[in-house]
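Below is one structure, written out as structure tokens, with a few remarks after it.
Excerpt of the complex: some chains, original placement.
Should a chain be cited, it is by its letter among A and B, assigned in written order, with residues numbered from 1 in that chain.
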Amino acid sequence: MPAALIEVRRAYTVDEEVAIMDAVHAALVEAFRIPPEDRDVRLIAHAPHRFACSPELARPELRTLVTIDCFAGRSAEAKRALYAAVVDRLEPLGIPRDHVTTIVHDIPRESWGLMGGIAASDHDLGFDVEI
Amino acid sequence: MPAALIEVRRAYTVDEEVAIMDAVHAALVEAFRIPPEDRDVRLIAHAPHRFACSPELARPELRTLVTIDCFAGRSAEAKRALYAAVVDRLEPLGIPRDHVTTIVHDIPRESWGLMGGIAASDHDLGFDVEI
């Protein structure tokens, strides 16, 4: 059930945007072992001047910020695997590894209202969070 | 003082967007008992391809994600009431209950700078958070 937001600062084609979103989703499936159909990925393409980034980046137009809201409980190891999987999967799309930041928001289950309006803490998720 | 963000993936009319925002605000007033004038609700309408969602949704164009930053302290019961109120109030607008997710970010008061630049932990809020 993670909800991922990807922010970029250049214009991509629709196909490129979909590929970036698929890459982040695949990283979540791989590292957090979520069901593949549990997809919630949004992309915002900022005008370049509306996404200020470090002057030290070699290709600032490729700066990419990934923010993921997910259930708390994943181990540091699972998170390390996620960060690596995100950069591994974005690199073939032309996004340099050192231009990507991934931020995880660890949300307690009682703070997550599942589809239907039920708290996640009152529901059998059908998959493991403590990985 | 909660700050709510609603993300949708289809084009609504202005009136429909306002109705969706009013519904989420009313849910906050009801479940979290905030003052009605404490309104901070934003809506982002993503292009459909920029908001990927589960292939299992009956009407994917109606997928709706609500993210709420609010002071920590609400009970699990208050949160349950919020999730139910959000889906109860969006359903009459045509959004199926099982197409809505609500995520709460519980923010410690010292991490919230109120209007005026004062930390919320240094201020009498005028309402109860521990409900």
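In this section, a residue touches a chain if its C-beta (ideal position, glycine included) is under 8 Å from a C-beta of that chain, and two chains touch if they have at least 3 such contacts.
Just so you know, these numbers come straight off a predicted model, no measurement behind them.
Novice: Please state the number of copies in the whole complex; 2 are the ones shown in place.
Specialist: Whole-complex copy count for this file comes out at 3.
Everything below uses one rule, namely that only the chains that are shown with their structure count from here on.
Novice: Indicate the whole-number Å distance between the mean C-alpha point of chain A and the mean C-alpha point of chain B.
Specialist: 21
Novice: Touching chain A in the complex: which residues of chain B?
Specialist: For chain B paired with chain A, touching residues are 7, 44, 46, 49-56, 65, 67, 76, 79-80, 82-84, 86-88, 97-106.
Novice: For the complex, give me every residue of chain A touching chain B.
Specialist: 1, 3, 14, 17-18, 21-22, 25, 37-45, 69, 105, 107-108, 110-119, 121-122
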